[in-house]
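For reference, the structure I am asking about is given below.
Only one protein chain is missing; all other protein chains are in place.
Let's look at chain A:
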Amino acid sequence: FFFVGTFCISASIKTINRHTMDKSITLPPDEIFRNLENAKRFAIDIGGSLTKLAYYSTVQHKVAKVRSFDKATKEAASDKLYEISVQEEVTARLHFIKFENAYIETCLDFIKDHLVNTETKVIKATGGGAHKFKELIERKLGLKVDKEDEMTCLIKGCNFVLRNIPHEAFVYAKHADSEFRFQTTQPDIFPYLLVNIGSGVSIVKVESEDKFERIGGSSIGGGTFWGLGALLTKTKRFDELLQLASKGQHTSVDMLVKDIYGGSYGSLGLTGDLIASSFGKSATADKEFSKEDMAKSLLHMISNDIGQLACLYAKLHNLSRVYFGGFFIRGHPVTMHTITYSINFFTKGEVQALFLRHEGYLGAIGAFLKGAEEDNPNQYSWGENYAGSSGLMSVSPDMNPMQRARSGTFDMLEMDRLERQLVNLPLLQDPSSYIPDTMDLTEDALAREYWLYCFEEALDGVVKRAVASQPDMPEAAERAEKFRQKYRHKLQTLRHQPFAYGSLTVRSLLDTREHCLNEFNFPDPYSKIKQNENDIALKYYQKAVKSLEELSWEERQFALVRGVLAGNVFDWGAKAIWHLGLIYLFIFFSSERPWLVDSYDQWLERLRGPPHKCALFFVDNSGVDIILGVIPFVRELLSRGTEVVLASNSGPALNDVTNGELQILTERIAAMDPVIQAGLREDRLTLVQSGSSSPCLDLSRLDKVLAQVVRERQTDLVIIEGMGRAIHTNYYAMLSCESLKMAVIKNSWLADRLGGKLFSVVFKYEVPAGKPSQGSAAVTPS
């Protein structure tokens, strides 16, 4: 029934289109208002021109689970290591949809027709237009409209996105290679200043979740630009005024310092180009001024004025984080640029103007949260679903027409409720400056080109694997095709708008692919391969351990490291791995030191010293990697008297070993190996989930339990393994304890970038400055 419904909406939108020619719907219609059948808790924010609708739904999707066979039936059932089953899981999701007010009635009709199982009685409403549409909403939906304070909603929404969406805030730099510079999520988002530029300006100081105060404002705001602009230029629409402004020259209308001084006002450091008097040259009857020039002058006047006030308030309250929002800003490069310029000028660069990717949704999010207080949405962590979110669209007049058309129609944001609360790794040296990703593809055009190409190239293979992973399902091919279209579309979008989801990184490309796969019910395309690999590797475990034990201590340490590295080369996800022959080639090469990054000697030296108290090991792939590489390494640590915490993914990603799989694997290994068994029994070997389902690793968003374990065990060594976790991310991560990053570069482009060759080895052992490299004196912050 869903498709029938969406057909209806696209049909009626087309009817509207006949009247307003510039509106066209370019989003696939079956993507709007998803999961309405389970929707509850509606909220709506109706602004001057856009409506934002929020609802909460539960999404049923497939997840892959692993389970040990019952011991009694094991022999009979199968020769497999464990059982894989696909189960239905229900997760919570927040949907936000933004559309033009012109569509409101059509949308309400659509919602009414599809709202099936809801017990919802009220709809939270905010925004200036809420009262205007109150009657319509109540009549159409049969829900009682409950108005919420606009500013309260705005702040609540702002807190929510700042906390839950990495790369939510950005600095706008018009002339830089990448216009958008995303900020890393701060461990503490408070205090901050929110400057909301609607028809007027409100300046709000936010000190905590519930404490905020309007400390000032100004009547010169977006309404002044629009109203005065309409009077001066006879141009009615706000967007058109901005377009006029972007083409104008303010110097013909404004009186500049040089118009008064003939040059600069040197003793005060005022340059000649500075505006001394806005509209100062228009005080004459004998001259005509162009619309463009007047609009530009007006834009400067208002932006500078707001920037100045914002700076005065920021200074008075000693705040350095200043976010700008409101319809005057909303994704308009022109106004973001003038506001940024103004803030730079008035604070001499001390304060940066910050903007928000989801600024338009704040009111709707806040109103929704007000209505959902009993569900305690703030107790959970939420994650942006890249598959279901439109991403940031530029409305810059010089952007290509495809995006401009989209920006005017339907825009979506979907957030998934994560199963666990995510927090910083307590061992980060400086959480506020930690950036997970090694390369920012938003800024690095060459790298961007390469990786986008790379992911597009790999798409066929991913589709094939997805189909192959579900041989019993005949419609898998069809779903896989939909996945292909979806992901390819994402890649195309990112090619034009690399900033759509925050900084573009290899990690975000990988995560987007996982989100898209999940969206089309391919929860774990590698499950069988992993099972198979694990099975094979387990057979060699005892032999491997035995041969290691025969080595001298020093030989063994080297063999263990090479084992981890060699194991890591077994990776079905990496493009360059075709056949086993290469592995032997690698094993041969890896014996040749020095490696590309090589601090093995320091590591060995350290091993001669006292054992570490506790090591946290972020593991990578299934099969050979975990079983023949990582576990023997862990075994040695345990033997030295070091406790080990193995952190693996909570959910599947590529062939990475998941926590569920690792539980079974360690059980099986423990049955063969008394060292591992003792470790588990004595609680010196612990398995934890990372909280992530990504092939990469963001140390600022980890399972709260992991953080707790790390603290309790006084972890003094962090080991990160594999290209995704130690090269694409965390290569430069600074930790407050010793750290070891091990990876083999399995991509020749990347190897080239880092100054090495394919299969170059990175072995990066680091001791934080000021800490003794020897001894277990290194303590963790508690």
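In this section, contacts are C-beta pairs under 8 Å (C-beta built on N, C-alpha and C of every residue); 3 or more make two chains touch, one makes a residue touch a chain; residues count from 1.
Please note the rule applied: contacts and distances are computed from a predicted model.
Remark: of the listed names "pantothenate kinase", "Nucleoporin 43", "UPK3B protein" or "ATP synthase subunit gamma, mitochondrial", the one matching the undisplayed chain in UniProt is "pantothenate kinase". Within the full complex, the residue among A:35, A:278 or A:760 touching the omitted chain is A:278. Listed for chain A, the residues touching the missing chain in the whole complex are 128, 149, 151-152, 198-200, 202, 214, 216, 218-224, 226-228, 230-232, 236, 253-255, 257, 259-263, 265, 267-268, 275-285, 289, 294, 301, 304-305, 308-309, 312-313, 315-316, 346.
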